[in-house]
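The complex appears here without one of its protein chains, the remainder shown in place.
Should a chain be cited, it is by its letter among A, B and C, assigned in written order, with residues numbered from 1 in that chain.
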Amino acid sequence: MTELESLREQLKAFAAARDWDQFHSPKNLAMALSVEAGELLETFQWLSEEQSRRLPAEVLAAASDEVADVLLYLIRLCDQMGIDPIVAANRKLVANEAKYPVDKARGNSKKYTEL
Amino acid sequence: MTELESLREQLKAFAAARDWDQFHSPKNLAMALSVEAGELLETFQWLSEEQSRRLPAEVLAAASDEVADVLLYLIRLCDQMGIDPIVAANRKLVANEAKYPVDKARGNSKKYTEL
Amino acid sequence: MTELESLREQLKAFAAARDWDQFHSPKNLAMALSVEAGELLETFQWLSEEQSRRLPAEVLAAASDEVADVLLYLIRLCDQMGIDPIVAANRKLVANEAKYPVDKARGNSKKYTEL
Partner (left out) sequence: MTELESLREQLKAFAAARDWDQFHSPKNLAMALSVEAGELLETFQWLSEEQSRRLPAEVLAAASDEVADVLLYLIRLCDQMGIDPIVAANRKLVANEAKYPVDKARGNSKKYTEL
């Protein structure tokens, strides 16, 4: 069992023990994931980009906690939707290679539709 | 190398080949992650919870794509911050066991601060 | 002066007195707005739609506070970008009339691109 699968199984058991499947619809889990993404964002909202590259230890620890929340809801959402996040991510990486050819995208932050 | 580490290395090479490290500050990556979380949310905004549990194939495929984007930015963000998302998630799971004791949290969606 | 203009001027004075213009770039204000939208979302994440239509007084008060934060950052962002939110909203309403003709959109939550 991979690390992600282990987390998935622990989350499933966690929810089952608390009878939380009733709350864990994909709709609600996508909301929870977005809420946590917002909390992660809060860490950075008044920092410069440079500051965000050199976070003090306590800010880094707080950001790690929010990253963990995002990942846990993502895993739980995938489980409830019956999709494998690793497969989806690998498929997307291949698509991105085609969307962002090196020669056009180098040093350029434009969206692929504008390259 | 685990699947997540493989994705991390591919993303690192992808960014390096395009000279994108200049754009990939933790601040910007947290924004990008939040944008993708919003796109994932869009899939579900007008669906009932019941509908979100039984997605038509094309909606499920679109949601998978957004899930992949969230995961890829999460991995890239962790790489740029120097944190291990699996370690962070496992630490959080342990904390959640303490915050949400089974006897208090069963069938209850309240936040731990209100249990 | 309209109510929105009054809020705009108070926010401008508030920021000036604290020397906060340096932090109030449109980029940062859009992040702050998104963070507050996430906090508003948190209010509803585990509620059913029916429950969200009949909020207990204390939940309604908390949601009002988050709504206020979103509105304040929106006004401040518009001021920093030099745009008038009322003009923009009226323009969008006209566009939406064309995108969602009554006969096609009635009782239908599909996006205009799929009508």
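Just a few scattered comments:
Keep this in mind: contacts are C-beta pairs under 8 Å (C-beta built on N, C-alpha and C of every residue); 3 or more make two chains touch, one makes a residue touch a chain.
Please read all numbers here as calculations on a predicted model, not as lab measurements.
Among B:Leu7, B:Leu41 or B:Leu55, the one in contact with the hidden chain is B:Leu41.
Taking the whole complex into account, chain B touches the unshown chain at residues 23, 28, 31-32, 34-35, 37-39, 41-42, 44-46. Residues 31, 34, 38, 46, 48-49, 109 of chain A touch the missing chain (whole complex, contact as defined above). The set of chain C residues touching the chain not shown comprises 2-4, 7, 10-11, 14, 17-20, 22-23, 25-28, 30-31, 33-34, 37-38, 40-41, 43-44, 47-50, 52-53, 55, 60, 63-65, 67-72, 74-75, 77-78, 80-83, 85-86, 88-93, 96-97, 100, 102, 105-109.
Operating definition for what follows: only the chains that are shown with their structure count from here on.
Between chain A and chain C, two chains of identical sequence, the interface residue sets overlap for the most part, with shared numbers making up over half of the total.
Fitting chain B to chain C on Cα positions gives a rotation angle of 180°, stated in steps of 5. Counting partner chains per residue, chain A has residues 23, 28, 31, 34, 37-38, 41, 44 touching two or more of them.
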